[in-house]
Structures are given as structure tokens and as C-alpha cells.
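Working notes, beginning with the structure itself.
One chain of protein is taken out of this complex; the other chains stay put.
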Amino acid sequence: MVVVMKPEATPVETAAVINRAEAVGVATHPIYGKEHTVIALVGDLTKIDRDVFSAMAGVQKTVRIQEPYKLAARSTHANRTTIDVNGVIIGGSDVVVMAGPCSVESREQVLETAWAVKEAGATILRGGAFKPRTSPYSFQGMGEAGLKILAEAREQTGLPVITEVMTVETVDMVCEYADILQIGARNMQNYGLLHAVGKARKPVMLKRGISGEIKELLMCAEYILSGGNAQVMLCERGIRTYETSTRNTFDLNAVPVLHRMSHLPVVADPSHGTGDWELVGPMSKAAVAAGADALILEVHPNPEQAESDGAQSLKPENFAELMGQLRLIASAVGRSIATSPEPAPANGRAQDVMLV
Amino acid sequence: MVVVMKPEATPVETAAVINRAEAVGVATHPIYGKEHTVIALVGDLTKIDRDVFSAMAGVQKTVRIQEPYKLAARSTHANRTTIDVNGVIIGGSDVVVMAGPCSVESREQVLETAWAVKEAGATILRGGAFKPRTSPYSFQGMGEAGLKILAEAREQTGLPVITEVMTVETVDMVCEYADILQIGARNMQNYGLLHAVGKARKPVMLKRGISGEIKELLMCAEYILSGGNAQVMLCERGIRTYETSTRNTFDLNAVPVLHRMSHLPVVADPSHGTGDWELVGPMSKAAVAAGADALILEVHPNPEQAESDGAQSLKPENFAELMGQLRLIASAVGRSIATSPEPAPANGRAQDVMLV
Amino acid sequence: MVVVMKPEATPVETAAVINRAEAVGVATHPIYGKEHTVIALVGDLTKIDRDVFSAMAGVQKTVRIQEPYKLAARSTHANRTTIDVNGVIIGGSDVVVMAGPCSVESREQVLETAWAVKEAGATILRGGAFKPRTSPYSFQGMGEAGLKILAEAREQTGLPVITEVMTVETVDMVCEYADILQIGARNMQNYGLLHAVGKARKPVMLKRGISGEIKELLMCAEYILSGGNAQVMLCERGIRTYETSTRNTFDLNAVPVLHRMSHLPVVADPSHGTGDWELVGPMSKAAVAAGADALILEVHPNPEQAESDGAQSLKPENFAELMGQLRLIASAVGRSIATSPEPAPANGRAQDVMLV
Partner (left out) sequence: MVVVMKPEATPVETAAVINRAEAVGVATHPIYGKEHTVIALVGDLTKIDRDVFSAMAGVQKTVRIQEPYKLAARSTHANRTTIDVNGVIIGGSDVVVMAGPCSVESREQVLETAWAVKEAGATILRGGAFKPRTSPYSFQGMGEAGLKILAEAREQTGLPVITEVMTVETVDMVCEYADILQIGARNMQNYGLLHAVGKARKPVMLKRGISGEIKELLMCAEYILSGGNAQVMLCERGIRTYETSTRNTFDLNAVPVLHRMSHLPVVADPSHGTGDWELVGPMSKAAVAAGADALILEVHPNPEQAESDGAQSLKPENFAELMGQLRLIASAVGRSIATSPEPAPANGRAQDVMLV
């Protein structure tokens, strides 16, 4: 850290900063410029809050040199992290596509969609049983009944399941049914929840909050990693800016930035990122071109009837077409779209689902 | 709601929108413009998600006419809500000042601060026992031990206590000790928590998230109100913008905007809003001038030693000076700074506290 | 400046940075931390662009210690700047109120408004003859004819005139008629124009761009100051954020921040800042409470007929009422609202104006 003193700071104030740092075993290197004195601090700064110096008399500002996360930082890990989800590898050379409905609405809807996305080439099934909704009057999700439907879809199709966990008290329940725990954007900084999934033995996909800085996302990953769970992937899903022609501003720059700053796999969510199904195609291709390790996409057999997020859901036929295009883009950047590690169960698509 | 069709929308697509709306008992008024057909929907739209129409073929956009919150809206309440906290009235003609440390760090620190802010004229004591911290390596708060210290400070000084509740499972515990439950900015959209405090029988101060829109803040208040708790106050505490010369952009405009949109009392938090104690004075005065019903301010006997937020904490002497200035501003807008409904307990400031 | 090397930077790369700095006579102080080497640069850095170091191999980032503006900085001026506009002092102990219509639309409209705001206590008349309009199909201003009307209004009422100059080639013309040159928000970084008004012998009010950082505003002031014009005042008029319930986010924090960073007077423009006349009252009071040296307010005799910005214009009667409230707030912060240095010309409000 570097502490910049005000031009009018007194030698006594400068000395106080130096003493405060040295009191916790941090070495100090004062540099006397023409206008400012600057004090470089070298050593273990975890014992002292940066704010302590900001609050001292004569201090103009403090500048962090080293990022406060360690476990998530690329510099401390020689190799990129890969996460094995029932044989599907996230963060490796292949690009993984996760797809499915925003919300679990019924057994038929989920099974129909699961088969459709599997047939088009997705290798992980997404779907929400607990829904954070802006309005208390909106559909709030099916809860455990929804989780059971997802588990049945996995049994039938062989696709591992990713689903959101929203509260500490449901972490255990969701772990029973899910293969990946999703932490939603609104909960990026829900530290109690981060702590709880840090203790879980399931991979976690952590979504960037709509006003989350990239370094804050990494600090939140650090919460999970420091809890003992090393299977964390990071997800860009759109940030809030002044632009209103898209629901959010899908910040694709985060993909190469995160790859530079961290060893964790990076997932892109163009469905929430743009909020608009017509944009999902171009931005999915862009995400693969920019190096995303996985995509998570909303697909609904009948978006106009969806309980939530219909406007950003692809129809199965559009999704299948997009998968073909993604294979070409992946190949252009020297990767492939991941394929299922094992064939679907022999019995195939159930009869009752065909009727939907 | 108004549904705007694309210029190229077909009559069949327009008819589908009309049928969808009428199927749930909503009346439709199509208007045929030169380029666009526009369909006005009149009736109870709570039965159908706005997204349903956005997802329909031929629809360009939907425009909400009526805000989706009702209980929080000013139009549905003839009178402004006032909240009585042990005799201190928030939302009435007087401006209430809440003050105290960011975090509860020790019994001595809290008692010292409580007496200091009381003597300067504050009528509610603030202090955090559970702290949401960006870094997993930072001080996380004293928990229940901290709540007990706050309760002791209330007993000694007579000041009601406001403190943050962060998780559903600690709502009951916090209710035992606190007089006002604070929902922090990071939890503005933690719907499980909003639901839980909606069931509590304590006033709630709901903070705007750093990327929370004003209408989202009102929707979150609606969650609490619709749960049965009518004692909700709204708090502006700074939003995230591109400007970095202040920690956040304290959006004082929210004060008159919220007063126009809602009947709920509005609290301003210039300490978090600006993140800089030198700005707390001018922005506190501005907040009272703009019509805030209450201020919540961080005061610490020794900001340089604070476990958190030292840079934004006032020293007791600065706070006392500010209180004098606030009385003048309050008077200039035809209000007063609220005074304690009852004198402090006869025994006064305890001897052991004086020594700190 | 501080140059932070990457953890993996080689000694050769570090040496290259040191050599590059020393080549332009800047002293270097390398500090070898556990993970990073940091090089503090001391000396005259104006000879070398910060980007030069950012582009060098092995460099992670550069951190500026000293702000790149000097003439605008408070640290280099013992006293606050005051600006005398025909006897009206801006930046002194009194708060100046400038008022008038957004656009000059007709002689009658301007004279009517000028008399009205003068009678209510304004001491400077505002009005735009050149209008930057988002649409090429909107009213673009009256041009020189409008300037002549403003000059006539000054003659009649004695109020000095502030008006916007939009292009280099009209600077001389506007100087002929105006007492203060306004640089609008869209032109904050129009360097050619800043250079031109830097050569003018008239006071300049520089508005912050809607995405202007406070330090950028000061850099733009530096352009004018370094051109030889020391009579610069800074104006906050709202920034662009994600919040849409106000047209802009009026960033009142800029007032105390600018006072801390600069010696130049600070003007607040709540009319453009909020874009909503109902918010102008509370935010004007807040601006005076926060320490603004002047307000600039839009007043129109008939906002519903205004060619531009009707929604944010006060009616004369609302303006007069607000002036009374502002006097109370100014007094509460130890200031007064400035009064005219001399009485209005004896002939008073012209007959033909009364008829409008």
C-alpha cells in the first residue's frame, strides 16, 4: 500500500503514519517529493484495515498495490482451475454450454426443454426452483418440488443440473439435488451465503452483481475459496449502466479481464446480460470468441407462456441453430463445444414428454 | 400498461396480444398510428407478467403506466407515515438524528459514543454488531455480544437502538435487542430477509442498494409492507456511479423524489453516502434542507482506531458542532431537530466510561 | 507517480522503467516488496506521458500521486477566487442567484422574466441564444438577435447577463453582449472552445459534462486558466447515472468536493441537475446548505409554452417564494443572498412588458 500525505501534512503526522504501520510489523519507505510525502508500506497488511490510514490526520489518500484476494488470484496459481461436473469439464479446452428454462414451472416444461437442449448439444441443464423476484406479487418459484423435477430431468437425460441457492438454510437441500450451486447476482455479496457454500462440497457458479466491480467479484470468490471450496466459477451477467436500450450492459470485457486476474473458469450469461433474446445469438458468439469457458443460456419451449424472463429466452429451434454457429466460432479460437461424457440413458426421450 | 407493436407487426400478431390480455380479464384499447399500433391495457395486471407481452411476436416494447407497488405509494395514503420509536417520532415535523459507531467494538467504545452523541443531541443510537465486509479477512462484527452492549447503552442513556440484521435466522435475536431493524444496502433485494422483517413487530429502516433504482427501493419496501409490517422508513446512502472522488455518489435527489412517490419517512446517511468525514457536515446540512426526516451519522471517539469506516466517522466534538448547525438549518425549513422524549436516567454517564 | 511492476516482471524490465524516467530527469525510488516491485517517481512529470510507463513491458499499472492541474488546485492558491461581475461578487460571502429562461424566445418573454427575477431578488440574468439540441428538428435558438434582447434586458434592469457560447467563431460576438460566458456541459471537453475563452476577457462559467469526473472538470478549467483567463467558476448540473426517476443525477457532493480541491467559485444548477421543477426548490435549498457560491435557475413566465426545458422551469411566483426560503438557508450557514450593487434604472419596468 502507498499512503499519500497532504501537501500541508506535518512531520508529526507523517511520523504517526509510519509508527502506526511499523506497530503491526509493516516496513515503511517514505519518499519526500516536492509537494507530497509518500509512504510505501511493505509487508503483511492483512492485520490492518486500509481505512485506518485514510482516517489519520494529514493523509490525503491511500493506494492499494496488491489486491486483497490471494486464493482467487492468477499470480498464486500456476495452472488454470478446471472443474469436473459429472464428467463435464469446465475451464478446460472445450467450451461448455449450459441451457434450460429460467424457472422450473412444471415437470413437462422441464423435461421437454432438457431433451431439446441435450439434443442440440448442451451438456448441463439450468433451471431455477427458487426465484428472486423484484415484485412480491410475482411467481416465486416451485421450491423443493422444482428441485425434484430437475433431478428427474438429470436422471432421464444424463445432464448435470445447475440451480440457484438463495438462502443459507436451503444450501443443504439444494446440494441434495443440484450438481452446481448458483449464487445469483443479487447475492454476490451475501456473505453468510458465500460462507455456507464455501463449506459445501459442490461446485459453485458465482454471478457478478449488477453493480459489482470485477475485483469485488474476486473478493466474493475469495470468501468461498477461503471456506474450503476450491470449485468456483465466475459468471458475467450484465451490469447496470446509464444505457437503457438493453436491460443490462453485458460486460464482455470481464471475460479476458478475469482470465488475466484469476485462474478460475469464466462463464458468460448473455440471456440475463442483454435481457433480449434477439441479442443472445450475437453476444453468445462474441463470448466464445472472447474466450469464455462456458455459456449459460435460457431456453423455453414457449417463451410467451414463461412465468419469468420470456423476453430473453430462446426457443429450442433457435437454440439448436445457435449451437451450430457456436461450434464454428469455438473452432476459430482453437476450441470445441463440449460434448456429453456419456450417451443419454438408453430409453431416450420419454413418451409423455413428446406429447407436450 | 401500453404495448407498442413493431412497425412490421401483422394484424394476427396484434390480435394475439389483445387476446392474451383479454384472456385474463384486462380491457384493451388498440390505437392505430401511422407507423405503430399501440395497445393500451386497462385493468388488473397483477395476474400477468409484463414480460409475457415483451416475449410475444411483433411486440417492440411494453411501457408501464402504473407503478407496481401500492402499499408504498403516496397516492394510496392520504397522510404521511410516522413511526414512533420509544417516543421518538420519525417522519413528523421534527428531524431525528441517529448517531453512533459503524461497528460495535467494545463496551467502552459504545458507551462512550452513546453518551457523547446523546449529550450533543442525538436521539437514537446506531451501531453494527453484524458487519457485511468485502474481505473475508476483515473484522466481521461482535454478533450477539455486540447486541448486548447496545442494549446496555440504551439502558444507560435512554437512546433507542438501530442495528443491522443480515440473515433470516438472526431476525428474532436482533428483535430482542434492537428498536429499529436496519436492512443494509447489500440486502435491499434479499427477498427472504425482507419477508422475515415483514413479519417482525419492529420498525425497519431499508437502505437503498448501491445500484438500486428508486422504484426498486419502493418495490422492496412493498415486500415488507405486504408482509404486514407498516413501520418502514427508507434510507438513501449513496449509489455507484463513474465518479470516484467520493466513495459513492450520495444521491440527495432521492429525498424529495421519495417524498413525492411515497408516504414513508426518508432517512439520509451522508456517512456512507460520501464515505468521507469532511463531506458529512455539508451534506448533512444539505439533507435537512432537502427535507430528510432523519439523518444517520457515524461517530467514533477515535476514528483512527476504528475497526471499520474510520475515514467516514466524525469525532464527537465535530458531531456536536454539526448538531448546532443542523438546528439552524432545520429552523430555516420550518422544522426542529428532535429532542429526547424523556431525560436520561438519573445516574447519568457511568464512572467507568469517563475513563476511556 | 508510482509505477507498479507485475509480480513476474524481470529485473531488466524494472531497470528499463527506471532508465526511462531518469532520462527525463525524474528521480526514482524503487521499493522491493514481497510480490511487487514499486517505483516511486519524483520530479517534473509534465515532460512524459503517464501512458508511456503503462505501455512498458512488465508494468502492471501506474498510480498518479499529484493531480495534473496546478492553476485550478486549491493547494497553490492561498485565497479563494472571487469574481466581480459588474459589482456582483461570486465566490465571496454572499450567495448569488442567477435566473432567467432556458432559451431566449422573444423580447417580451425575456423582459418579463428579467423584471420578475430581479424583483424577486436575482442579481444575474440567464438566457440562451444558442441552444445545443439533441434533435436537429428542434428549436436551435435565436442567435445574435437573442443576444441583443439579453443586452436590452440588462440595460433595462441593470442585471448582468450570463449566456452560453457554443463555438470558437462566436466567442467574440458573445463577448460583446454577455457579462459571463457559459460553457455548456456538452462542451466541457471542447478544447478549442476552452482555448478561445481562455483568451477572452470575460468571466467564464464552466459546466461539468454529464459524464465528467470532478478531476476532469478541473483539468478543463486548467485549459482556460492556462490560457490567461483567471475568472473561472465551476458549475455542477447533474451527471448521468443508471437512475431514471430524475433526468440526471444532480451530484451535490461536487460542491464541497470542489471547494476542497479548488479555489474557484462553485455554482449549482438544480434546474438542469434534476430536470424537474418540483425538485428545484428542495435541491436549491440543499445546494446553499452545502456551500454553493451561486445558483443558476430556470424561470419562465409560462413554462407550458417554453420552446425548451419547460418541465424544469419555475414560474415567477414559485421563484419568488423560493428566494424567501433561500434567504433563511443562507442565513443558517452564515451567508446572505447577494443583492444588486445598484438600484434598477429609475424608469423601472417598461409599460409594454407589463402587458405580456
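Every chain is named by a letter (A, B and C) in the order it is written, and numbering of its residues begins at 1.
In this section, contacts are C-beta pairs under 8 Å (C-beta built on N, C-alpha and C of every residue); 3 or more make two chains touch, one makes a residue touch a chain.
Note that the structure is predicted; figures quoted are calculated from it, not measured.
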| item | value |
| --- | --- |
| Displayed partners of the chain not shown (whole complex) | A, B, C |
| Of C:Met166, C:Val197, C:Leu252 or C:Val266, the residue in touch with the unshown chain | C:Met166 |
| Of A:Val4, A:Leu225, A:Ile239 or A:Val267, the residue in touch with the unshown chain | A:Ile239 |
| Residue touching the undisplayed chain, where the options are A:Thr46, A:Thr76, A:Asn253 or A:Ser336 | A:Asn253 |
| For chain C, residues in touch with the removed chain | 20, 46, 49, 51-52, 54-57, 68-69, 132-140, 166-169, 186-187, 189-192, 209-211, 216, 219, 222-223, 226-227, 240, 277, 303-311, 313 |
| Residues belonging to chain B that touch the chain removed from view | 2, 4, 7-8, 29, 31-36, 38, 40, 42-43, 63, 65-66, 75, 240-242, 244 |
| Those residues of chain A which, in the complete complex, touch the missing chain | 211, 213-215, 239, 241-246, 249-253, 255-257, 260-261, 273-274, 278-279, 282-283, 285-291, 325, 328-329, 331-333 |
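Simple rule for what comes next: only the chains that are shown with their structure count from here on.
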| item | value |
| --- | --- |
| Reference chain B; chain at largest CA-centroid distance | C |
| Between chain C and chain B, distance of the C-alpha-averaged centres to the nearest whole Å | 32 |
| Chain A and chain B: spacing of chain centres that average the CA atoms, whole Å | 28 |
| Residues of chain A whose C-beta touches two or more other chains | 240 |
